[in-house]
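Following: one structure in C-alpha cells, then a few remarks.
Removed from the display is one protein chain of the complex; every other protein chain stays in position.
And then chain A:
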Amino acid sequence: MALSGLDIYRLLPKTNCRECGFATCLVFAMQLAKKAVSIDKCPSLSKESRAALEASAQPPIKLVTLGIGEAKFEAGNESVMFRHEEKFHRPCGIGFIIEDSLSNVLIKDKIIKINKLKFERIGQKLEVNLVAIKQKESAKRFTEVVKLVADNTSLALVLMSDDLTGLKQALDITANRKPLIYHATKENLPQIAELAKDYNAALVATGEDLDAVSGLTVELNNLGISELILETGDKPIAEKIWDLTQMRRLALKKNNRSLGYPSLVVINQADPFEEAQEAASYIAKYAGIVLIKGVEPFEILPLVTLRQNIYSDPQKPLQIEPKLYPIGQVNDKSPVLVTTNFSLTYYTVLGEVEASKIPSYIVSVDTEGMSVLTAWAAEKFTPHKITESINKLGVKDAVKHKRLIIPGYVAVISGELEDESGFEIIVGPKEAAGIPSFLKNLPINT
C-alpha cells in the first residue's frame, strides 16, 4: 500500500539538514510520495524507516512468474477487492493435476486433451495455464512422469510432492522451465527452501490457516525466498473464501507483507460439476491459481469463459474496430446488417449470421463499445451516426442494393434513418437468435 506524504514524513529524521537537496524533510517526504526522488538521497535514514519505505514501494501483492515463453504465466499485483473498483488484473491460472500412478498412455492422452483446451470468444484467446504432476509413487517414477509431461506440453509446470528426492530429480530436468514447487510446510521448511533456492524456483507455502501461512512466509523470507504462492489447508468452500478474502484484504488494506502473495487452491472433487462450481467460486473470489482434475471441454470452456468475464475491464467494454465486415462469400447483393462495435453484440450477431449460412455484411457502428440499447439511449446509435458510418465504411461501394437491416430494438429510428441515409430500412429481430430465420425469409429480390 502506498504511503502518504505525511506517513513518510513520520519516518524521516525530521532534522531538515538539507542533505537531500530539499529545504525540509517534509518537502522531501512529499516528493517521495510522488515517487519523484529516491530514498537514497537521505543519508540519515534509520534502518527501520528504510525497510518500511522500501516495503511500501513494492506492490502489495507480489507478482510471481511461472513458466517460460508463450506459456509464461503471472499471478499477483492485484489492487482491489471488487472488480468495479478498478479491475482484476491477472486472470486466475487454471491448471490440471496428473498423478504419476496413471499409466503413460493415460497420461499422454490427458496431455493431448489439455493441449487442445484453447478457445476463442469475443475476439480473445482463452487458454489454460498449468500442468501439475503429483507424486504418488517412487521418486524415479515421479521424475519419469515429469519428463513425459514436460516433453509433451509447453504449459507451466507444478511439481507436487512431499518427497525431497523426487522433487530434486524433477527440478534437475525442469528448472529451466520456471516450475512451481508444491509445497513448503512447517515440516519440510529448511530443506525445501534450499531446493527452491538452488533451482531458483517459485514455491507454494501451505499452512493450516492464515497464522500458519504467514509464519511460513516470514521464515522463508528470512531464508531469502520471496517467489511465493500461498495456500491454506483443505476446508469447506465458505471457509476457503474467507481465507482468500482475508489474504487479499490484509495485503491491500493493511500492507501485511507476509500475506502479500498470490494464492493457490487445490480442488478435490470427482464430479465435474462440483469441481467446476468450486473452481468458479475461487476464480471469482481472489484465487491466483486453481488446480483441478477435469480436462473435458464441457467443463473447461465454461470455466475459462467465467474467468474472462470476471477479469474483463469494467471501465473499458471490449470493442471491435468499426468496419464493414464481409461474412462468407459475399457479393454486391448480400444483405447488410447494422450493429454496434461492442464486442459482445458484434460476436453474437456474427455467430448467428454464420449459422444462417447466408453471406452477409455486418456494419459495426462506432458506439464506443456500447450495446444497441445503451448506445441508442446515449445517442451513439442515432440515424445520424449510423449514416455517417455507412458512408465512411464504404457500404455503397460494397453493395448495389440500398437496404439496411437494423436491430429490432431500435425500430423507432427507421423513418429518420431512411430519410437521412437514403437506404430502405428493414427492421430485423430484437434478439440475435432470430437472425438465421430472419435472413432465410428475407425476400431475395435484388
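Note that in this section contacts are C-beta pairs under 8 Å (C-beta built on N, C-alpha and C of every residue); 3 or more make two chains touch, one makes a residue touch a chain; residues count from 1.
The working rule: contacts and distances are computed from a predicted model.
**Student:** For the chain omitted from this view, which of "Acetyl-CoA decarbonylase/synthase complex subunit delta", "1,2-phenylacetyl-CoA epoxidase subunit B", "ABC transporter ATP-binding protein" or "Thioredoxin reductase" is its UniProt protein name?
**Tutor:** So, among "Acetyl-CoA decarbonylase/synthase complex subunit delta", "1,2-phenylacetyl-CoA epoxidase subunit B", "ABC transporter ATP-binding protein" or "Thioredoxin reductase", the name matching the hidden chain's UniProt entry is "Acetyl-CoA decarbonylase/synthase complex subunit delta".
**Student:** Looking at A:23, A:218, A:378 or A:412, which makes contact with the chain not pictured?
**Tutor:** A:218
**Student:** Among A:72, A:140 or A:253, which residue is in touch with the absent chain?
**Tutor:** Among A:72, A:140 or A:253, only A:253 touches the chain that is not shown.
**Student:** Pick from A:153, A:312, A:387 or A:421: which residue touches the chain that isn't shown?
**Tutor:** A:312
**Student:** Out of A:68, A:280, A:327 or A:426, which is the one that touches the chain we can't see?
**Tutor:** Of these options, the touching residue for the absent chain is A:280.
**Student:** With the missing chain put back, which residues of chain A would touch it? List them for me.
**Tutor:** Touching the chain left out of view, chain A contributes residues 82-84, 121, 210-211, 214-215, 218, 236-238, 241-242, 245-246, 249-250, 253-254, 256, 258-259, 272-274, 276-277, 280-281, 284-285, 296-299, 301-303, 305-306, 308-310, 312, 314, 344, 348, 351, 371, 373, 431, 433.
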